[in-house]
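Apart from one protein chain that is not included, each protein chain of the complex appears where it belongs.
Presenting chain A:
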Amino acid sequence: MINADDPLVPGSGLRIRNLRVGYGPVQALRGVSLEAPSGSVVAVLGANGAGKSTLLRAVSGTLRFHRGAVTAGEIEYAGRPLSRLSAAAVVARGVTQVPEGRRVFTRMTVAENLRAGALGGRGRKETAAARRRVLELFPVLAERAGQRAGLLSGGEQQMLAIGRALMARPSVLLLDEPTLGLAPLMAARIADTVREINAQGTTVLLVEQNAAMALSLASHAYVLEVGEVVMSGPADELAASDEVRRRYLGEIDPAEDTDEATGAPADRTVLTRWSA
């Protein structure tokens, strides 16, 4: 197991340099560079199709499931390259992802899902310690241990997905849209949890469309647009910038407003059913 508690050694975090990713002829990332120093929370903002999930897939080594490949550039963690590794090897290095849409194993129980999260790790003691930590963080998972994961509410499934990823005792946690489709109250709870996970020493790379939430958590943020980083900087500076406020923080001009409005009501009907 890789030790998560390394102090902030310069260059010891996750580092992506000039990354290019293609799905066949389609270029999804065109020279993205990004750094998540050890112990930080870094956010990646962007609209649908900007390449956010592709970025996380490239780090986790799951591009091949989508017939994609890294065509150029470097991904390094703790000074060692990750780019050519299999998904399992990336987990073994201490980099774990919570995929978009939660993707819990619906036919397995909550306890089995957590167990699945520890499959890449070694050692019963470590796993037991990880389980204790996860159940402390999400007591509801202990209550629901014997229930099928498919029967949990959306928020509970997100907690399970995060808990499952923590079972591997990652030193870097990649989160893909953890608040997507959740009620505001639940989204705030997830945000608190992310803060707590980070406080316990885990580096977090957070991909979000919910810019307000992401910028409140992160120390540093990047804005992706059509496969390129168009803006980056300290989170508070970005939050104050006009362009980000206009595009991502809901202070929008009318043209884009209608765009947003068509997506939102549909989400909300689903949500009321989930929280019922």
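FYI, contacts are C-beta pairs under 8 Å (C-beta built on N, C-alpha and C of every residue); 3 or more make two chains touch, one makes a residue touch a chain; residues count from 1.
Criterion: contacts and distances are computed from a predicted model.
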| item | value |
| --- | --- |
| Hidden subunit of the complex - UniProt protein name among "Ferredoxin", "Alpha-D-ribose 1-methylphosphonate 5-phosphate C-P lyase", "Branched-chain amino acid transport system permease protein" or "Urease accessory protein UreF" | "Branched-chain amino acid transport system permease protein" |
| Residue of A:Leu151, A:Ala199 or A:Ala240 touching the missing chain in the full complex | A:Leu151 |
| Of A:Ala47, A:Ala87 or A:Ala212, the residue in touch with the unshown chain | A:Ala87 |
| Selected residue (touches chain absent from view) among A:Gly120, A:Gly155 or A:Gly227 | A:Gly120 |
| For chain A, residues in touch with the removed chain | 60-62, 65, 86-88, 91-92, 96-97, 99, 103, 105-108, 112, 115-117, 119-121, 148, 150-151, 153, 164-165, 168, 273-274 |
